[in-house]
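The following block contains the structure, expressed as structure tokens.
A single protein chain has been removed from this complex, and every other one stays in its place.
This part shows subunit A:
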Amino acid sequence: MHLHLYEAAVGAAAALALPAAIIGISGEPRGPSLHEVRPTVAIVETVLDYPLPGEFLAGGTPAAAPVENRAVPAFHVMKQQVSLADYGLCVADGACDPADAAPTGADVPVTGVSFLDAEAYARWYSKARGQTWRLPSAVEAAAAAAERFGGESFSAAADDAANPSVRWLRRYREEAAVKRPADPEPKPRGHYGPNTRGIEDFGGNVWEWTSTCYARTTLAADGSIESVTDNCGVHVLEGRHRAYMSNFVRDGKSGGCAVGTPPENLGFRLVRDEDSMIARARNWLRGAFRSAMADTV
């Protein structure tokens, strides 16, 4: 899946006005058990082509995920995945269940955490910081991951509507072709390096939970969406490729991966909405931009 990204003009303008936010090490209040402030990266308003998550049916047969052109409002994202040590603070506070991860002195991301664990951590972290932190939606994860965004690796579309096995066999061969040796050992944070936005380790061996529910969408003959059934007992994970896992699953090998080798580890990072004053200014700018563009489209 080719990802076409561009910064909206307003986003770039707002970013210039806030140079510190690009690096994102802002002076946020300390939580009771947090010893240091976690660096964040500001993601400016972005417009991107985004393959919708979930499964799609057209005329009763599986169809390729439609690609939507989406505007993603600005937000702040943790530069690194939440670490095992940071997660341990939440556990010590009694607000999180222990992760299914081997103890280590190394600065590794937390792994062996379910969607429910990640949500619990977000609640605790928000309270500790006096701010609203949450899991990113899948499209926010895509915006933050930029060139490292995997999305859907292979088409889920039926190759032959009268013979479903053609698709099953194709998918099997595609998945076998990209199989790589499993490398589940969590690496020290920063091991996989930053992407062009300065966000580290996306697309490494830790897949990241999102707040986006799995959904099955029925498409009409013209490609428009006819109906959507959300299943919020299953959430989307983004990483090297997209995966869908039940909320309580901590082990990626439980299956539920659309394609390729199952996720080696399940972890997460959090995002925070932009401060309301800046958001208001940005919205005003965006409105002005849209009305200016309306004549030219």
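Operating definition for what follows: a residue touches a chain if its C-beta (ideal position, glycine included) is under 8 Å from a C-beta of that chain, and two chains touch if they have at least 3 such contacts; residues count from 1.
The definition used in the following text is that contacts and distances are computed from a predicted model.
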Of the listed "Cell division ATP-binding protein FtsE", "L-lactate dehydrogenase complex protein LldF", "Copper-containing nitrite reductase" or "ABC-2 type transport system permease protein", the name UniProt assigns to the chain that isn't shown is "Copper-containing nitrite reductase"
Go through subunit A and note every residue touching the omitted chain. 4, 6, 49, 58-61, 63-64, 66-69, 100, 114, 116, 158, 161-162, 164-165, 168, 214, 216, 219, 221-225, 229, 231, 233-234, 246-251, 253-256, 262
